[in-house]
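The other protein chains are all here in position, but one chain of the complex has been omitted.
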Amino acid sequence: MSLSPVEGVALAEIESDPDASTPAAKGVVGRSPGQLAWLRLRRDRTAVVSGVLLVFFLLLGLAAPLIEMVYGIGPREQFQNLLDGFGMPLGYAGGVTGEHWFGLEPGLGRDIFIRLIYGLRTSLFIAFAAALITATIGVVLGALAGYLGGWLDAVINWITDLTLAMPFLIIALALTPTITLRFYGERGQVSSAFGVGVLIAVFAIFGWTSTARLVRGQVIALREREFVEAARASGAGLGHMLFRQLLPNIWAPILVSFSLAVPQFITSEAALSFIGVGLSDETPSFGRMIYRSLDFLQTDPAYVFFPGIMIFALVFAFNLFGDALRDALDPKSSR
Amino acid sequence: MTDEPLLRVRGLSKHFPVRQGLRATGLVRAVDGLDFDVRPGETLGLVGESGCGKTTTGRMLVRLLEPTSGSIEFDGRDITHAGRRELRPLRQELQIIFQDPYASLNPRHTVGRIVAMPLQVNGIKPPGGIKARVQELLELVGLNPEHYNRYPHEFSGGQRQRIGIARALALRPKLIVADEPVSALDVSIQAQVVNLLRDLQRELGLAFVFIAHDLAVVRHFCQRVAVMYLGRIVEIGDRADIYERPQHPYTRALLSAIPDVTQLGPAGRIRLTGDVPTPLDPPSGCRFRTRCWKAQDICATEEPALVPRDGGRQATACHFPEGEAVSTSPEPAGAGLVADAAVVAAEPAGRGVQANVEEVSS
């Protein structure tokens, strides 16, 4: 109730026609709502900092092979000679040296830095792919359900409820090994691409519901707006209605939900890998690293520290950016 | 100009089922049996208070709503239940202007795109290109054609309404349904838009169904006026008939309730008591009887038909219509002060009306 109706009245009185009094001040080309949001985003310091951080992470992930070349160490190389008799890395802080920036894994003696870079690559790839697929499924189903209504809406709602009712973890636990078994048999060497694919598929099956609900609600709210009716009165077909009239108006919430889904998938991937359903140890990933590191919490805290801080920074930056994006796209929601 | 009506509406009804859960518990009779014609180039005003069904009627005319029963004939073709493909050629001749200049323009589209939408949707490529046509339209409605690339939020309410008008004109329609096109605008802007619509109507020979609650605005725009109450037309006639010789008590009350700048202080007025009843359960017989000072027993039992009087020009659905001599009608004290200037003011009758009315009473 902080925004009283009073304030609204006052503001409504203020905002009037910006154009009549200053025809010459602006160029002929107007600023689109998107451009205005971009301006607001650039003015927001949190957005800029978290955005720069995200771009940095993305570049790191993309350039992983390049970094490997420069760094000179691969993710699967083992440096047993730098471990002591118990398999613990020699030196301080888990074997941090000029050669191995973040030290070495106890046991196998792999380089933590380059495994983190590749882990970042895996995590980002899985998260982005899953977010893209879920967003696409969600937008298509939500828009159809919202715009067409009727039995289609009922069916899609029913499927949504069904999906939400399925226990994600249990099914993921049950499904992943079964699928793997089905494709590779008892002893087959599971390729890392397959593991990644299964993870993305599991996320896609479960993750689209929130986007679908969001889009459905937005479309229903817009469906009765007069500009939509104007298009209908001109004889526009389904494609035009959905893609030309409706979707451009709900990009903002979709974008926000996308940017908040990515960090959620990053943590989910880590969690699944942690409980052992996700990726095999072959594929470098945050979840596997943290899982392995927990055994050495007492003896080699640096091993927990680096992946932990990395995943924290990544998710934090994503969430901050998502919130900033929401504020920029819809300034009214910020208070 | 032919004598054939451009738009012929017969028995048009729209009933909305009221649901509680899955059960239909009632029926809102938003529009309940309308008959009227609009001739080419004619302007018909559809007037009434909220809940009278005027907006629903407008939406049905452009087929945004599916009529429950009755028929709509446009240009000799029955379009009551025509599908999207059948409607396509007609859409171009039948357009709508909306009330809310903020909701009626897609905020993510440039003005050029908004105005071009009807052309693109119908795959029309005007000679000289879409852009030239759009700029021509913008100029026609008094906007700077250079503003082609701007977005709606950069325009004021009046300018936005002009954009909506340009969009409606894009397909060169024969009939435009204007749903309260000026009621959301500032006073000084209302006059601009009314004048614009009037100029366009004359220049392009457009027919209009002009939906409004403001009788004064309708008087300046429409040649014929239909007054609606609770889903029915209670009176229809030429402008001079409705404003100078209103026969239905409701029309008189409506006219008398308008505060007029030219009259200072509380004038002698007809005061209706209470609000409009809910269309969920309209009164039996004459729907206006619960607020009517003339209501008798017959009004509760028998629904009055829309009967043409005065040689067919004006039709009134009332058991006790006002005669020419106003004062003789049996009225209680309060309503006796009817000597309203609106009734007295004289005006050359029937000017600019080319139509002979043949209102059909159902």
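Think of it as A and B in the order they're written, each chain with its own count starting at 1.
Basically, contacts are C-beta pairs under 8 Å (C-beta built on N, C-alpha and C of every residue); 3 or more make two chains touch, one makes a residue touch a chain.
We take it that contacts and distances are computed from a predicted model.
> Looking at UniProt, which of "Lipoprotein", "MxaC protein", "Peptide ABC transporter ATP-binding protein" or "Signal transduction histidine kinase" names the chain that isn't shown?
Its UniProt record gives the name "Peptide ABC transporter ATP-binding protein".
> May I ask which residue of B:73, B:136 or B:186 touches the chain that does not appear here?
Going through B:73, B:136 or B:186 one by one, B:186 is the residue touching the chain not shown.
> Out of B:27, B:64, B:82 or B:216, which is the one that touches the chain we can't see?
The missing chain is touched by B:216.
> In the full complex, which of B:86, B:260 or B:281 touches the chain missing from this view?
Of these options, the touching residue for the absent chain is B:260.
> Give me the subunit B residues in contact with the hidden chain, please.
49-50, 156-159, 186-192, 194-195, 198, 213-217, 219-220, 239, 243, 253-267, 269, 271-273, 275-276, 341-342, 345, 347, 351-352
Just so we're on the same page, only the chains that are shown with their structure count from here on.
> Compute the distance, rounded to whole Å, between the mean C-alpha positions of subunit A and subunit B.
52
> In their shared complex, at which residues does subunit B touch subunit A?
Touching subunit A from subunit B are residues 59, 62-64, 84, 87-88, 91-92, 95-96, 98-100, 103-110, 114, 117-118, 121-122, 146-147, 149-151, 153-157, 159, 164, 167, 171.
> Applying the document's contact rule, which stretches of subunit A touch subunit B when the two form their complex?
Going through subunit A, the ones touching subunit B are 16-20, 26, 28-34, 225-227, 229-237, 240, 244-245, 248-249, 251.
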